[in-house]
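Input: a single structure, listed below in C-alpha coordinates.
A protein chain is absent from this complex, but the other protein chains hold their places.
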Amino acid sequence: MIEKTVAELSEALASGEITSVELTRAYLDRIALHNTELNAYITVCEESALEQARIADEQRAAGSTLPLLGIPIAHKDLFCTKGVLTTSGSKILHNFISPYDATVVERMQAAGAVMLGKTNMDEFAMGSSNESSYYGAARNPWNVDKVPGGSSGGSAAAVAADLCAMATGTDTGGSIRQPAAFCGITGIKPSYGRISRWGMIAYASSLDQAGPLCKSAEDAALLLNVMAGVDDKDSTSISLPEEDFTASLNESLEGLKIGLPKQHFAEGLDAGIEAAIRNAVAELEALGATVKEIDLPNSDLAISAYYVIAPAEASANLSRFDGVRYGYRCENPVDLEDMYKRSRSEGFGDEVKRRIMVGTYALSAGFYDAYYRKAQKIRRLVKEDYARAFEEVDVIIGPTTPSPAFGLDSIKDSVTMYLEDIYTIALNLAGLPGISVPAGFVDGLPVGMQIVATDFAEAKLLNVAHQFQKVTDWHMRKPILRNAASQQREA
Amino acid sequence: MSLTKDDAEKIAHLARLHISETEATEVAGRVTDILALIDKMQSIDTENVEPLAHPFDAVQKLRPDIVTEKDQRDDLQTLAPLSQDGLYLVPKVIE
Partner (left out) sequence: MQYETVIGLEVHVQLSTESKLFSGSSTKFGAEPNTQANIFDLALPGTLPVLNEKAVAMAVKFGLAIGADIGKISVFDRKNYFYPDLPKGYQVSQLDYPTVGKGSLTVTLEDGSEKVIGVTRAHMEEDAGKSLHEDYHGMSGIDLNRAGTPLLEIVSEPDIRSAKEAVAYLKKLHSIIRYLDISDAIMAQGSMRCDANVSIRPVGQEEFGTRTEIKNINSFKFVEKAINYEVRRQQEVIEDGGRVVQETRLYDADRDETRSMRSKEVANDYRYFPEPDLLPIVIDDAYIDAIREQLPELPDARAERFTQEFGLSEYDAGVLVASREMADYFETAAKLSDDAKLAANWVSQDLQALLNKHSWEISESPIQAERLADLIKRIKDNTISGKIAKTVFETMVEDSSSVDAIIEAKGLKQVTDSGALESLVDQVIAENPDQVQQYRDGKVQVIGFLVGQCMQLSKGKANPAQVNELLRSKL
(Lines give C-alpha, C1' and ligand atoms only; values in the text may rest on other atoms or scores of the structure.)
Protein backbone atom coordinates (compact mmCIF):
# COMPACT_ATOMS: atom_id res chain seq x y z
CA MET A 1 0.00 0.00 0.00
CA ILE A 2 2.75 2.49 0.93
CA GLU A 3 4.09 2.53 -2.64
CA LYS A 4 0.80 3.85 -3.97
CA THR A 5 0.15 7.37 -5.24
CA VAL A 6 -1.91 9.91 -3.33
CA ALA A 7 -4.73 9.42 -5.82
CA GLU A 8 -4.72 5.67 -5.18
CA LEU A 9 -4.41 6.03 -1.42
CA SER A 10 -7.36 8.43 -1.36
CA GLU A 11 -9.50 5.77 -2.97
CA ALA A 12 -8.25 3.07 -0.62
CA LEU A 13 -9.00 5.26 2.39
CA ALA A 14 -12.39 6.27 1.03
CA SER A 15 -13.38 2.68 0.32
CA GLY A 16 -12.32 1.60 3.79
CA GLU A 17 -9.69 -0.74 2.38
CA ILE A 18 -7.26 0.80 4.85
CA THR A 19 -7.41 3.34 7.66
CA SER A 20 -5.18 6.35 8.05
CA VAL A 21 -3.83 4.93 11.31
CA GLU A 22 -2.82 1.71 9.53
CA LEU A 23 -1.27 3.64 6.69
CA THR A 24 0.57 6.01 9.00
CA ARG A 25 1.80 3.10 11.08
CA ALA A 26 3.10 1.44 7.92
CA TYR A 27 5.10 4.52 6.93
CA LEU A 28 6.42 4.95 10.48
CA ASP A 29 7.57 1.34 10.47
CA ARG A 30 9.31 1.78 7.17
CA ILE A 31 10.97 4.99 8.44
CA ALA A 32 12.17 3.06 11.49
CA LEU A 33 13.62 0.45 9.21
CA HIS A 34 15.31 2.64 6.62
CA ASN A 35 15.87 6.13 7.92
CA THR A 36 19.14 5.31 9.65
CA GLU A 37 20.60 4.50 6.29
CA LEU A 38 18.82 7.06 4.13
CA ASN A 39 18.85 9.89 6.69
CA ALA A 40 15.86 11.35 4.88
CA TYR A 41 14.21 12.66 8.03
CA ILE A 42 15.70 15.03 10.59
CA THR A 43 12.65 14.71 12.82
CA VAL A 44 9.98 12.00 12.92
CA CYS A 45 6.74 12.89 14.70
CA GLU A 46 5.48 9.44 15.54
CA GLU A 47 3.03 10.30 18.29
CA SER A 48 1.45 13.35 16.72
CA ALA A 49 1.25 11.59 13.34
CA LEU A 50 -0.70 8.70 14.79
CA GLU A 51 -2.93 11.13 16.65
CA GLN A 52 -3.60 13.12 13.46
CA ALA A 53 -4.31 9.83 11.65
CA ARG A 54 -6.77 8.81 14.32
CA ILE A 55 -8.55 12.14 13.97
CA ALA A 56 -8.56 11.79 10.19
CA ASP A 57 -10.23 8.38 10.49
CA GLU A 58 -12.83 9.90 12.79
CA GLN A 59 -13.45 12.75 10.38
CA ARG A 60 -13.86 10.30 7.53
CA ALA A 61 -16.32 8.28 9.57
CA ALA A 62 -18.20 11.54 10.15
CA GLY A 63 -18.42 12.10 6.42
CA SER A 64 -15.49 14.36 5.70
CA THR A 65 -14.12 14.32 2.16
CA LEU A 66 -11.14 16.59 2.57
CA PRO A 67 -8.83 16.16 -0.43
CA LEU A 68 -5.83 14.74 1.47
CA LEU A 69 -7.67 13.31 4.45
CA GLY A 70 -5.49 10.83 6.30
CA ILE A 71 -2.63 10.83 3.80
CA PRO A 72 0.83 10.95 5.37
CA ILE A 73 3.12 13.80 4.30
CA ALA A 74 6.68 14.86 5.07
CA HIS A 75 7.66 18.52 5.18
CA LYS A 76 11.04 19.86 4.21
CA ASP A 77 12.65 21.14 7.39
CA LEU A 78 12.53 24.77 6.30
CA PHE A 79 8.77 24.94 6.65
CA CYS A 80 7.96 26.21 10.11
CA THR A 81 5.86 23.69 12.01
CA LYS A 82 4.30 24.75 15.26
CA GLY A 83 5.67 22.92 18.27
CA VAL A 84 8.06 20.89 16.12
CA LEU A 85 11.81 21.34 15.65
CA THR A 86 12.48 23.37 12.49
CA THR A 87 16.19 23.50 11.60
CA SER A 88 16.55 24.43 7.93
CA GLY A 89 19.37 21.90 8.02
CA SER A 90 21.48 24.19 10.19
CA LYS A 91 23.17 24.01 13.56
CA ILE A 92 22.14 27.62 14.14
CA LEU A 93 18.52 26.42 14.45
CA HIS A 94 19.35 23.15 16.20
CA ASN A 95 16.98 24.05 19.05
CA PHE A 96 14.34 26.09 17.22
CA ILE A 97 10.86 24.85 18.03
CA SER A 98 8.74 26.99 15.75
CA PRO A 99 5.90 28.82 17.49
CA TYR A 100 3.90 28.98 14.26
CA ASP A 101 2.97 27.05 11.12
CA ALA A 102 3.95 27.95 7.58
CA THR A 103 0.97 28.62 5.30
CA VAL A 104 1.87 25.50 3.28
CA VAL A 105 1.84 23.41 6.45
CA GLU A 106 -1.47 24.95 7.52
CA ARG A 107 -3.04 24.26 4.14
CA MET A 108 -1.86 20.65 4.13
CA GLN A 109 -3.23 20.22 7.62
CA ALA A 110 -6.52 21.84 6.66
CA ALA A 111 -6.75 19.41 3.72
CA GLY A 112 -6.48 16.54 6.19
CA ALA A 113 -2.88 15.45 5.64
CA VAL A 114 -1.00 13.68 8.45
CA MET A 115 2.49 15.01 9.17
CA LEU A 116 5.06 12.23 9.55
CA GLY A 117 8.02 14.51 10.16
CA LYS A 118 10.55 16.92 8.76
CA THR A 119 12.96 16.03 6.00
CA ASN A 120 16.66 16.58 5.59
CA MET A 121 18.00 19.29 3.35
CA ASP A 122 21.08 21.24 2.43
CA GLU A 123 21.69 23.88 5.07
CA PHE A 124 19.37 26.83 4.37
CA ALA A 125 18.60 25.17 1.01
CA MET A 126 22.09 26.03 -0.23
CA GLY A 127 23.31 23.00 -2.09
CA SER A 128 22.63 20.43 -4.77
CA SER A 129 23.63 17.27 -2.91
CA ASN A 130 22.24 17.44 0.63
CA GLU A 131 25.81 17.23 1.86
CA SER A 132 25.74 20.67 3.45
CA SER A 133 23.15 19.55 6.01
CA TYR A 134 24.34 19.88 9.60
CA TYR A 135 22.46 16.63 10.23
CA GLY A 136 24.49 14.62 7.73
CA ALA A 137 23.68 13.95 4.09
CA ALA A 138 20.55 12.08 3.07
CA ARG A 139 21.25 9.18 0.71
CA ASN A 140 19.89 8.25 -2.67
CA PRO A 141 17.57 5.23 -2.32
CA TRP A 142 18.67 3.93 -5.74
CA ASN A 143 22.26 3.77 -4.55
CA VAL A 144 23.14 4.85 -1.06
CA ASP A 145 26.65 5.84 -2.12
CA LYS A 146 25.10 8.53 -4.31
CA VAL A 147 23.60 11.82 -3.29
CA PRO A 148 19.82 12.30 -3.48
CA GLY A 149 20.33 15.80 -4.87
CA GLY A 150 19.46 18.98 -3.11
CA SER A 151 18.43 20.97 -1.48
CA SER A 152 15.13 19.06 -1.01
CA GLY A 153 17.09 15.78 -0.98
CA GLY A 154 15.46 14.38 2.15
CA SER A 155 11.96 14.91 0.70
CA ALA A 156 12.95 13.32 -2.62
CA ALA A 157 14.60 10.33 -0.93
CA ALA A 158 11.60 9.86 1.39
CA VAL A 159 9.12 9.86 -1.50
CA ALA A 160 11.30 7.57 -3.66
CA ALA A 161 11.82 5.11 -0.80
CA ASP A 162 8.13 5.18 0.21
CA LEU A 163 8.94 6.70 3.59
CA CYS A 164 5.92 8.96 2.97
CA ALA A 165 3.15 9.29 0.41
CA MET A 166 4.13 12.82 -0.59
CA ALA A 167 6.43 15.60 0.51
CA THR A 168 6.90 19.32 0.29
CA GLY A 169 10.02 20.97 -0.98
CA THR A 170 11.29 24.34 -2.06
CA ASP A 171 13.11 25.36 -5.18
CA THR A 172 15.40 28.39 -5.41
CA GLY A 173 17.61 27.22 -8.28
CA GLY A 174 16.48 23.64 -8.86
CA SER A 175 16.03 22.33 -5.33
CA ILE A 176 12.82 20.43 -6.10
CA ARG A 177 13.50 19.40 -9.71
CA GLN A 178 17.09 18.20 -9.35
CA PRO A 179 16.49 15.86 -6.35
CA ALA A 180 13.26 14.66 -8.01
CA ALA A 181 15.35 13.77 -11.08
CA PHE A 182 18.10 12.08 -9.02
CA CYS A 183 15.57 10.04 -7.04
CA GLY A 184 13.27 9.11 -9.91
CA ILE A 185 10.15 10.93 -8.75
CA THR A 186 7.96 13.81 -9.90
CA GLY A 187 8.61 17.32 -8.57
CA ILE A 188 7.17 20.65 -9.63
CA LYS A 189 8.38 24.15 -9.02
CA PRO A 190 5.36 26.37 -9.60
CA SER A 191 5.51 29.94 -10.88
CA TYR A 192 6.91 32.45 -8.41
CA GLY A 193 4.04 33.83 -6.35
CA ARG A 194 1.81 30.78 -6.84
CA ILE A 195 2.35 29.45 -3.30
CA SER A 196 2.74 31.48 -0.13
CA ARG A 197 6.25 31.81 1.28
CA TRP A 198 4.97 32.65 4.79
CA GLY A 199 6.72 30.31 7.20
CA MET A 200 9.26 29.14 4.66
CA ILE A 201 12.72 29.94 5.98
CA ALA A 202 14.10 32.22 3.31
CA TYR A 203 17.17 31.55 1.24
CA ALA A 204 16.68 33.99 -1.65
CA SER A 205 13.33 35.73 -1.38
CA SER A 206 12.81 36.66 -5.04
CA LEU A 207 13.64 33.12 -6.21
CA ASP A 208 12.29 30.78 -3.49
CA GLN A 209 9.15 28.86 -4.30
CA ALA A 210 7.51 25.88 -2.62
CA GLY A 211 6.20 22.85 -4.43
CA PRO A 212 5.35 19.17 -4.03
CA LEU A 213 7.56 16.10 -4.54
CA CYS A 214 5.45 13.05 -5.28
CA LYS A 215 4.93 9.84 -7.20
CA SER A 216 3.06 11.08 -10.27
CA ALA A 217 1.99 14.17 -12.18
CA GLU A 218 -1.58 13.49 -11.11
CA ASP A 219 -0.45 13.68 -7.46
CA ALA A 220 1.40 16.89 -8.21
CA ALA A 221 -1.87 18.36 -9.50
CA LEU A 222 -3.76 17.22 -6.40
CA LEU A 223 -1.12 18.68 -4.09
CA LEU A 224 -0.89 21.92 -6.01
CA ASN A 225 -4.64 22.29 -5.62
CA VAL A 226 -4.06 22.37 -1.88
CA MET A 227 -0.85 24.41 -1.75
CA ALA A 228 -1.57 27.14 -4.31
CA GLY A 229 -3.39 30.37 -3.58
CA VAL A 230 -2.83 33.94 -2.58
CA ASP A 231 -1.93 34.64 1.06
CA ASP A 232 -2.39 37.98 2.80
CA LYS A 233 0.75 37.24 4.81
CA ASP A 234 2.99 37.10 1.74
CA SER A 235 3.13 40.32 -0.28
CA THR A 236 4.67 38.50 -3.24
CA SER A 237 2.00 35.81 -3.50
CA ILE A 238 -0.14 36.47 -6.52
CA SER A 239 -3.90 36.66 -6.65
CA LEU A 240 -5.23 34.44 -9.46
CA PRO A 241 -8.57 32.86 -10.17
CA GLU A 242 -8.91 29.55 -8.36
CA GLU A 243 -7.85 26.66 -10.54
CA ASP A 244 -8.34 22.89 -10.47
CA PHE A 245 -5.00 21.57 -11.71
CA THR A 246 -6.43 18.12 -12.31
CA ALA A 247 -9.02 19.42 -14.77
CA SER A 248 -6.86 19.39 -17.88
CA LEU A 249 -4.67 16.37 -17.07
CA ASN A 250 -6.34 14.27 -19.72
CA GLU A 251 -6.31 16.74 -22.58
CA SER A 252 -4.77 15.39 -25.75
CA LEU A 253 -1.26 16.45 -26.74
CA GLU A 254 -2.24 16.53 -30.40
CA GLY A 255 -0.66 19.65 -31.88
CA LEU A 256 1.40 20.45 -28.78
CA LYS A 257 4.46 22.48 -29.78
CA ILE A 258 7.60 21.44 -27.94
CA GLY A 259 10.79 23.49 -27.95
CA LEU A 260 14.16 21.87 -27.32
CA PRO A 261 16.68 24.51 -26.24
CA LYS A 262 19.91 23.86 -28.10
CA GLN A 263 21.84 25.09 -25.05
CA HIS A 264 20.39 22.21 -23.01
CA PHE A 265 21.60 19.56 -25.41
CA ALA A 266 25.15 20.85 -25.70
CA GLU A 267 28.55 20.00 -24.31
CA GLY A 268 28.53 18.79 -20.72
CA LEU A 269 25.38 16.69 -21.05
CA ASP A 270 25.78 13.01 -20.22
CA ALA A 271 25.23 10.91 -23.35
CA GLY A 272 22.95 8.46 -21.54
CA ILE A 273 20.77 11.27 -20.28
CA GLU A 274 20.58 12.83 -23.70
CA ALA A 275 19.46 9.53 -25.19
CA ALA A 276 16.81 9.08 -22.50
CA ILE A 277 15.42 12.57 -23.02
CA ARG A 278 15.38 12.21 -26.81
CA ASN A 279 13.46 8.93 -26.40
CA ALA A 280 11.01 10.62 -24.06
CA VAL A 281 10.48 13.42 -26.55
CA ALA A 282 9.81 10.79 -29.20
CA GLU A 283 7.08 9.34 -26.96
CA LEU A 284 5.47 12.77 -26.84
CA GLU A 285 5.74 13.10 -30.61
CA ALA A 286 3.96 9.80 -30.86
CA LEU A 287 1.16 11.42 -28.85
CA GLY A 288 0.82 14.12 -31.48
CA ALA A 289 3.30 16.76 -30.35
CA THR A 290 5.63 18.56 -32.74
CA VAL A 291 9.21 19.46 -31.89
CA LYS A 292 11.52 22.28 -32.86
CA GLU A 293 14.86 23.52 -31.67
CA ILE A 294 14.83 26.84 -29.84
CA ASP A 295 17.49 29.28 -28.71
CA LEU A 296 17.90 30.57 -25.16
CA PRO A 297 20.98 32.71 -25.84
CA ASN A 298 21.53 33.90 -22.27
CA SER A 299 21.37 30.45 -20.67
CA ASP A 300 25.05 30.42 -19.81
CA LEU A 301 24.80 33.74 -18.02
CA ALA A 302 21.86 32.67 -15.90
CA ILE A 303 24.08 30.75 -13.53
CA SER A 304 26.39 33.75 -13.11
CA ALA A 305 23.50 36.10 -12.40
CA TYR A 306 21.96 33.59 -10.01
CA TYR A 307 25.16 33.36 -7.98
CA VAL A 308 25.00 37.11 -7.41
CA ILE A 309 21.29 37.53 -6.71
CA ALA A 310 20.79 34.48 -4.52
CA PRO A 311 23.82 35.05 -2.26
CA ALA A 312 23.06 38.78 -2.05
CA GLU A 313 19.51 38.19 -0.85
CA ALA A 314 20.71 35.36 1.37
CA SER A 315 23.38 37.53 2.98
CA ALA A 316 20.60 39.79 4.30
CA ASN A 317 18.08 37.02 4.96
CA LEU A 318 20.55 35.25 7.21
CA SER A 319 21.49 38.33 9.25
CA ARG A 320 18.64 37.61 11.66
CA PHE A 321 20.51 34.57 12.94
CA ASP A 322 22.50 36.50 15.49
CA GLY A 323 22.07 34.54 18.71
CA VAL A 324 19.84 37.15 20.35
CA ARG A 325 16.21 36.07 20.17
CA TYR A 326 16.37 32.36 19.23
CA GLY A 327 18.73 29.74 17.91
CA TYR A 328 22.36 29.05 18.64
CA ARG A 329 24.49 31.43 20.73
CA CYS A 330 28.19 30.78 21.29
CA GLU A 331 29.51 30.03 24.78
CA ASN A 332 30.77 32.93 26.89
CA PRO A 333 30.97 35.78 24.40
CA VAL A 334 33.46 38.40 25.55
CA ASP A 335 31.53 41.25 23.93
CA LEU A 336 28.76 41.96 21.44
CA GLU A 337 30.93 41.59 18.35
CA ASP A 338 32.32 38.33 19.63
CA MET A 339 28.79 37.06 20.24
CA TYR A 340 27.74 37.89 16.68
CA LYS A 341 30.83 36.54 15.01
CA ARG A 342 31.24 33.33 16.93
CA SER A 343 27.52 32.48 17.09
CA ARG A 344 27.30 32.87 13.33
CA SER A 345 30.61 31.21 12.48
CA GLU A 346 29.95 28.26 14.75
CA GLY A 347 26.28 28.06 13.78
CA PHE A 348 26.61 28.22 9.99
CA GLY A 349 28.34 25.63 7.82
CA ASP A 350 31.04 26.42 5.26
CA GLU A 351 28.88 26.65 2.14
CA VAL A 352 26.44 28.98 3.86
CA LYS A 353 29.29 31.19 5.04
CA ARG A 354 30.76 31.22 1.54
CA ARG A 355 27.48 32.39 0.05
CA ILE A 356 27.10 35.04 2.72
CA MET A 357 30.61 36.25 1.86
CA VAL A 358 29.87 36.34 -1.89
CA GLY A 359 26.57 38.14 -1.33
CA THR A 360 28.05 40.66 1.08
CA TYR A 361 30.87 41.34 -1.35
CA ALA A 362 28.51 41.78 -4.31
CA LEU A 363 26.49 44.38 -2.39
CA SER A 364 29.40 46.20 -0.79
CA ALA A 365 30.31 49.77 -1.63
CA GLY A 366 31.71 50.13 -5.12
CA PHE A 367 30.59 46.73 -6.40
CA TYR A 368 26.81 47.07 -6.46
CA ASP A 369 26.56 48.16 -10.09
CA ALA A 370 29.08 45.67 -11.41
CA TYR A 371 27.48 42.75 -9.62
CA TYR A 372 23.97 43.13 -8.25
CA ARG A 373 22.64 45.58 -10.81
CA LYS A 374 24.31 43.75 -13.65
CA ALA A 375 22.85 40.45 -12.44
CA GLN A 376 19.37 41.97 -12.34
CA LYS A 377 19.79 43.14 -15.92
CA ILE A 378 20.79 39.67 -16.99
CA ARG A 379 17.80 38.39 -15.09
CA ARG A 380 15.63 40.45 -17.44
CA LEU A 381 17.47 39.11 -20.49
CA VAL A 382 16.93 35.55 -19.30
CA LYS A 383 13.24 36.22 -18.78
CA GLU A 384 12.99 37.76 -22.25
CA ASP A 385 14.67 34.68 -23.77
CA TYR A 386 11.88 32.53 -22.43
CA ALA A 387 9.16 35.01 -23.38
CA ARG A 388 10.43 34.92 -26.97
CA ALA A 389 10.55 31.13 -26.95
CA PHE A 390 6.97 30.87 -25.71
CA GLU A 391 5.80 32.89 -28.68
CA GLU A 392 6.73 29.84 -30.76
CA VAL A 393 6.19 26.83 -28.51
CA ASP A 394 3.84 25.65 -25.75
CA VAL A 395 6.40 23.91 -23.57
CA ILE A 396 10.16 23.68 -23.41
CA ILE A 397 11.68 20.29 -22.71
CA GLY A 398 15.15 19.17 -21.80
CA PRO A 399 17.14 17.22 -19.24
CA THR A 400 16.68 18.32 -15.60
CA THR A 401 20.34 17.67 -14.81
CA PRO A 402 23.47 17.26 -16.93
CA SER A 403 24.37 13.94 -15.25
CA PRO A 404 22.73 11.33 -13.02
CA ALA A 405 23.20 11.35 -9.24
CA PHE A 406 26.86 11.74 -8.38
CA GLY A 407 28.79 10.06 -5.60
CA LEU A 408 28.82 11.32 -2.04
CA ASP A 409 31.89 13.46 -1.41
CA SER A 410 32.73 13.37 -5.09
CA ILE A 411 32.34 17.10 -5.74
CA LYS A 412 34.66 19.15 -3.59
CA ASP A 413 34.54 22.63 -5.03
CA SER A 414 31.60 25.01 -5.00
CA VAL A 415 31.72 26.02 -8.65
CA THR A 416 31.47 22.45 -9.96
CA MET A 417 28.54 21.91 -7.63
CA TYR A 418 26.86 25.10 -8.85
CA LEU A 419 27.06 23.90 -12.44
CA GLU A 420 24.86 20.92 -11.51
CA ASP A 421 21.92 23.35 -11.63
CA ILE A 422 22.72 24.65 -15.08
CA TYR A 423 19.35 23.67 -16.64
CA THR A 424 17.12 24.52 -13.72
CA ILE A 425 18.37 27.87 -12.47
CA ALA A 426 17.04 30.11 -15.26
CA LEU A 427 13.44 29.29 -14.36
CA ASN A 428 13.84 30.74 -10.89
CA LEU A 429 15.27 33.94 -12.35
CA ALA A 430 12.34 34.16 -14.78
CA GLY A 431 9.74 33.02 -12.22
CA LEU A 432 8.50 30.27 -14.56
CA PRO A 433 7.01 26.89 -13.61
CA GLY A 434 8.93 23.70 -14.30
CA ILE A 435 8.39 20.03 -13.56
CA SER A 436 10.81 17.12 -13.50
CA VAL A 437 9.43 13.70 -14.36
CA PRO A 438 11.24 10.33 -14.48
CA ALA A 439 12.30 9.56 -18.06
CA GLY A 440 14.65 6.59 -17.94
CA PHE A 441 17.77 5.28 -16.27
CA VAL A 442 21.50 5.55 -16.73
CA ASP A 443 23.66 2.98 -14.95
CA GLY A 444 20.78 2.12 -12.67
CA LEU A 445 20.18 5.75 -11.72
CA PRO A 446 17.07 7.72 -12.64
CA VAL A 447 17.00 10.39 -15.33
CA GLY A 448 14.74 13.42 -15.00
CA MET A 449 13.06 15.29 -17.84
CA GLN A 450 12.28 18.95 -17.25
CA ILE A 451 9.18 20.46 -18.80
CA VAL A 452 8.79 24.22 -18.66
CA ALA A 453 5.75 26.37 -19.41
CA THR A 454 5.01 30.06 -19.41
CA ASP A 455 3.93 32.06 -16.33
CA PHE A 456 1.20 30.38 -14.34
CA ALA A 457 0.67 27.65 -16.95
CA GLU A 458 1.23 24.84 -14.44
CA ALA A 459 -1.87 23.09 -15.77
CA LYS A 460 -0.18 22.74 -19.15
CA LEU A 461 2.94 21.21 -17.53
CA LEU A 462 0.88 18.74 -15.56
CA ASN A 463 -1.14 17.81 -18.62
CA VAL A 464 2.02 17.01 -20.62
CA ALA A 465 3.61 15.18 -17.70
CA HIS A 466 0.48 13.14 -17.01
CA GLN A 467 0.05 12.12 -20.66
CA PHE A 468 3.71 11.08 -20.69
CA GLN A 469 3.23 9.03 -17.53
CA LYS A 470 0.21 7.31 -19.05
CA VAL A 471 2.40 5.83 -21.79
CA THR A 472 5.56 5.24 -19.71
CA ASP A 473 6.26 3.52 -16.41
CA TRP A 474 9.52 5.19 -15.35
CA HIS A 475 7.69 6.92 -12.52
CA MET A 476 6.47 3.57 -11.18
CA ARG A 477 9.93 2.01 -10.86
CA LYS A 478 11.02 1.49 -7.26
CA PRO A 479 14.46 1.22 -5.75
CA ILE A 480 15.29 -1.92 -3.80
CA LEU A 481 16.11 -0.88 -0.29
CA ARG A 482 18.43 -2.75 1.95
CA ASN A 483 18.49 -1.71 5.55
CA ALA A 484 21.50 -2.09 7.80
CA ALA A 485 20.19 -5.33 9.30
CA SER A 486 19.64 -7.06 5.97
CA GLN A 487 23.06 -5.88 4.76
CA GLN A 488 24.62 -7.47 7.81
CA ARG A 489 22.77 -10.69 7.17
CA GLU A 490 23.98 -10.73 3.59
CA ALA A 491 27.53 -10.18 4.75
CA MET B 1 37.83 40.15 -9.81
CA SER B 2 39.81 38.44 -7.10
CA LEU B 3 39.55 38.73 -3.38
CA THR B 4 42.62 39.39 -1.25
CA LYS B 5 43.04 38.14 2.28
CA ASP B 6 42.37 41.67 3.53
CA ASP B 7 39.19 41.90 1.46
CA ALA B 8 38.06 38.60 2.92
CA GLU B 9 38.60 39.88 6.44
CA LYS B 10 36.75 43.11 5.70
CA ILE B 11 33.79 41.29 4.15
CA ALA B 12 33.71 38.76 6.97
CA HIS B 13 33.51 41.61 9.45
CA LEU B 14 30.64 43.25 7.55
CA ALA B 15 28.81 39.91 7.63
CA ARG B 16 29.79 39.36 11.28
CA LEU B 17 31.59 36.13 10.54
CA HIS B 18 34.71 35.15 12.39
CA ILE B 19 37.57 33.99 10.21
CA SER B 20 41.06 33.23 11.43
CA GLU B 21 44.25 34.37 9.69
CA THR B 22 44.70 31.00 8.05
CA GLU B 23 41.06 30.68 7.02
CA ALA B 24 41.10 34.14 5.44
CA THR B 25 43.44 33.06 2.67
CA GLU B 26 41.45 29.93 1.92
CA VAL B 27 38.12 31.76 1.99
CA ALA B 28 39.54 34.47 -0.28
CA GLY B 29 40.58 31.78 -2.76
CA ARG B 30 37.24 30.01 -2.76
CA VAL B 31 35.28 33.23 -3.09
CA THR B 32 37.57 34.27 -5.94
CA ASP B 33 36.69 31.03 -7.77
CA ILE B 34 33.02 31.85 -7.40
CA LEU B 35 33.62 35.39 -8.59
CA ALA B 36 35.25 33.98 -11.73
CA LEU B 37 31.99 32.17 -12.50
CA ILE B 38 30.04 35.34 -11.79
CA ASP B 39 32.32 37.54 -13.85
CA LYS B 40 31.18 35.83 -17.05
CA MET B 41 28.29 38.28 -16.82
CA GLN B 42 30.62 41.09 -17.70
CA SER B 43 31.03 39.62 -21.19
CA ILE B 44 27.81 41.14 -22.47
CA ASP B 45 26.66 44.68 -22.82
CA THR B 46 23.56 45.47 -20.74
CA GLU B 47 23.72 49.24 -21.11
CA ASN B 48 20.09 49.58 -22.18
CA VAL B 49 18.57 46.81 -20.10
CA GLU B 50 16.38 47.65 -17.12
CA PRO B 51 17.20 45.67 -13.96
CA LEU B 52 14.57 43.11 -12.93
CA ALA B 53 13.99 42.78 -9.19
CA HIS B 54 10.92 40.54 -9.20
CA PRO B 55 9.88 37.93 -11.73
CA PHE B 56 6.51 39.61 -12.32
CA ASP B 57 5.33 43.19 -12.53
CA ALA B 58 3.08 42.88 -9.52
CA VAL B 59 2.21 45.70 -7.14
CA GLN B 60 2.48 45.85 -3.36
CA LYS B 61 -0.64 44.87 -1.44
CA LEU B 62 -1.71 46.96 1.51
CA ARG B 63 -2.96 45.83 4.89
CA PRO B 64 -5.58 47.72 6.92
CA ASP B 65 -4.15 49.49 9.98
CA ILE B 66 -5.54 47.12 12.58
CA VAL B 67 -3.84 45.62 15.62
CA THR B 68 -4.15 41.86 15.16
CA GLU B 69 -1.44 40.64 17.51
CA LYS B 70 -1.66 39.75 21.19
CA ASP B 71 1.14 39.63 23.70
CA GLN B 72 3.02 36.34 23.25
CA ARG B 73 6.16 37.41 25.06
CA ASP B 74 6.39 34.56 27.51
CA ASP B 75 6.03 31.90 24.83
CA LEU B 76 8.39 33.58 22.43
CA GLN B 77 11.06 34.18 25.05
CA THR B 78 11.34 30.48 25.74
CA LEU B 79 13.24 30.48 22.42
CA ALA B 80 15.78 33.04 23.61
CA PRO B 81 19.31 32.05 24.61
CA LEU B 82 19.17 34.57 27.46
CA SER B 83 16.40 36.79 28.80
CA GLN B 84 15.37 38.46 32.03
CA ASP B 85 12.46 40.67 33.12
CA GLY B 86 11.00 40.38 29.64
CA LEU B 87 14.17 41.67 27.99
CA TYR B 88 16.53 39.85 25.65
CA LEU B 89 20.01 40.01 27.13
CA VAL B 90 23.13 40.62 25.08
CA PRO B 91 26.70 41.58 25.95
CA LYS B 92 26.85 45.28 26.82
CA VAL B 93 25.86 47.60 23.99
CA ILE B 94 28.24 50.53 23.87
CA GLU B 95 26.84 53.70 22.29
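Letters are used for the chains, namely A and B, taken in the order the chains are written, and counting of residues starts over at 1 for each.
Going forward, a contact is a pair of C-beta atoms (placed from the backbone, for glycine too) under 8 Å apart; a residue touches a chain by one contact, two chains touch by 3 or more.
Owing to the predicted nature of the structure, the values given are computational and were not obtained by experimental measurement.
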Task: Which residue of A:Met108, A:Ala180, A:Ile201 or A:Leu481 touches the chain not shown here - done: A:Ile201
Task: chain A, residues in touch with the chain not shown (by the definition above) - done: 78-80, 86, 88, 93, 96, 98-100, 102, 197-202, 204-206, 232-236, 312-313, 315-316, 319-322, 324-326, 336, 340, 360, 363-365, 368, 372
Open item on the list: List every residue of chain B that touches the chain not included in the displayed model.
Closed with: 14, 16, 53-54, 58-69, 71-73, 76-77, 82, 84-95
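Methods note: only the chains that are shown with their structure count from here on.
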Task: Of chain B, residues touching chain A in the complex - done: 1, 3, 7-8, 11-12, 14-19, 27, 30-31, 33-44, 46, 49-56, 58, 60-61, 63, 72, 75-76, 79-82, 88, 90-94
TODO: In the complex, go through chain A and note every residue touching chain B.
DONE: 96-97, 99, 191-193, 206, 232, 235-236, 238, 298, 300-301, 303-305, 307-308, 315, 319, 322-329, 333-342, 344-345, 348, 353-354, 356-358, 360-362, 364, 370-371, 373-381, 383, 413-415, 418, 429-432, 455
